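Note that this complex is displayed minus one protein chain, with the remaining chains in position.
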Amino acid sequence: MNPSLIDYTLHLADNALIIGHRNSEWCGHGPVLEQDIAISNIALDFIGQARNFYQYAAELAGNNATEDTLAFLRDVPEYKNVLITELPNGDWAQTTLRQFLFSTYQYYFYQQLQNSSDTRLAAIAAKSLKEVTYHLRWSSEWVIRLGDGTEESKQRLLTAVDELWNFTGELFLPAAYETALMQEDIGVDLSIIREQWHQKVQEVFAEATIQIPEKSWAQQGGKTGIHTEHLGYILAEMQFLQRAYPGAEW
Amino acid sequence: MKQYIKKYYYGDYGEGKNGAADISTSGSSKQEWPLWEVFIRSKQGLDHKHVGSLHAADAQMAIENARDVYTRRNEGISIWVVESKYIHASNPDEADALYDPANDKAYRHPTFYDLPDELTHI
Partner (left out) sequence: MEKNLEQLFQEKIDKEIRIEPKDWMPEKYRQTLIRQISQHAHSEIVGMLPEGNWITRAPNLRRKAILLAKVQDEAGHGLYLYSAAETLGISRDEMYEQLHSGKAKYSSIFNYPTLSWADMGAIGWLVDGAAIMNQVPLCRTSYGPYARAMVRVCKEESFHQRQGFEILLTLSRGNEAQRRMAQDAINRWWWPSIMMFGPKDDESPNTIQSMKWKIKRFTNDELRQKFVDICAEQIKILNLTIPDPDLKWNEERGHYDFGAINWDEFWQVIAGNGPCNKQRLDARKKAWEDGKWVRDAASAYAAKRVARKEVKVA
């Protein structure tokens, strides 16, 4: 058993579940019916990705672990998602910008991961990449629309950039399990992704008529279980039934 | 309470005070995203078929919305959208003039021809 591989797989699963959870909060509250449906679709894609990764992690972990014990019975310090996924949705600008920044990252990430020497991870990445390609298209269009839309939408987008930017650096700072797996040709090389990510963001921001911020401080910790205050509330809500009725079937 | 009771069933709570449907204000507001008609090819080799409509700010968004709204269950492989205002429809009052003449042109249909059963591959 390779403990780094379990951590790595959980990290990918947690990323997908938590951002999926956030997106699902929009369901029924979107700015227009068609977009309500769109963001719910994206949330569904993420829950699907999370399940694939959790199922694999459960097999690796053994000990009767299941996708649900991993999702519903781990506490905050055991969660390995990046911080940007757990931040509150904010307004539509913040949600779509977060989606764009994260989808760009996931897009290049899965592109590499589909060549992983771990065939299971490679297969999940290949399947997920199709979904992420659409998320990237959808979210970059929204960033452009809002940036080049009205004065108000531009202001809101700039505020969102300001709120989120400090949380993008963490995407490219490898945790120990990432470094270990990269050396085994299982994990991806984040330094390559960083370049690709930067270029794509620059491109889309240019079309959205906004600038990449100068600041470069990176909030980090999510990958190793040091989270923002928000994750505790997400888990309290998400895990409530499993915690209140231990061992029940649903 | 009797005065409320006019007509009611699922999705319909009667008219007047409890109803909607005052359409005197008809005509879309100017800020509303335009309406698009959606056509979907369900599989290679078939025609695009009208499936419904939706709102979108532009054509790109209309195609993406159509994908999310009308192909959630693998219903299609190709999408056309056209802004509804560009659809020109025939007038149903002229239906007789437009379609009846085709009614007696049975010779346009293959079953019109009486041919021997031995004849194949035709």
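In order of appearance the chains are A and B, and numbering begins at 1 in each one.
Just so it is clear, a contact is a pair of C-beta atoms (placed from the backbone, for glycine too) under 8 Å apart; a residue touches a chain by one contact, two chains touch by 3 or more.
If you're wondering where the values come from, they're calculated on a predicted model, not measured in any experiment.
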{"item": "Of A:Gln99, A:Ser116, A:Ser139 or A:Ser153, the one touching the omitted chain in the full complex", "value": "A:Ser153"}
{"item": "Interface residues of chain B (partner: the chain not displayed)", "value": "1-2, 4-15, 18-23, 25-29, 31-33, 35, 52-55, 57-58, 61, 69, 72-73, 89, 91-93"}
{"item": "Missing-chain contacts mapped onto chain A", "value": "17, 21, 24-25, 27-37, 40-41, 43-44, 47-48, 50-51, 54, 67-68, 71-72, 91-92, 144-146, 148-150, 152-153, 156, 234, 237-238, 240-242, 245, 248-250"}
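Rule of thumb we're sticking to: only the chains that are shown with their structure count from here on.
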{"item": "Euclidean distance of C-alpha centroids - chain A vs chain B, Å", "value": "39"}
{"item": "Residues on chain A engaged by chain B in the complex (per definition of touch)", "value": "32-35, 37-38, 41, 137-138, 141, 145"}
{"item": "Of all residues in chain B, those that touch chain A in their complex", "value": "33, 54-57, 60-61, 64-65, 68-69, 72"}
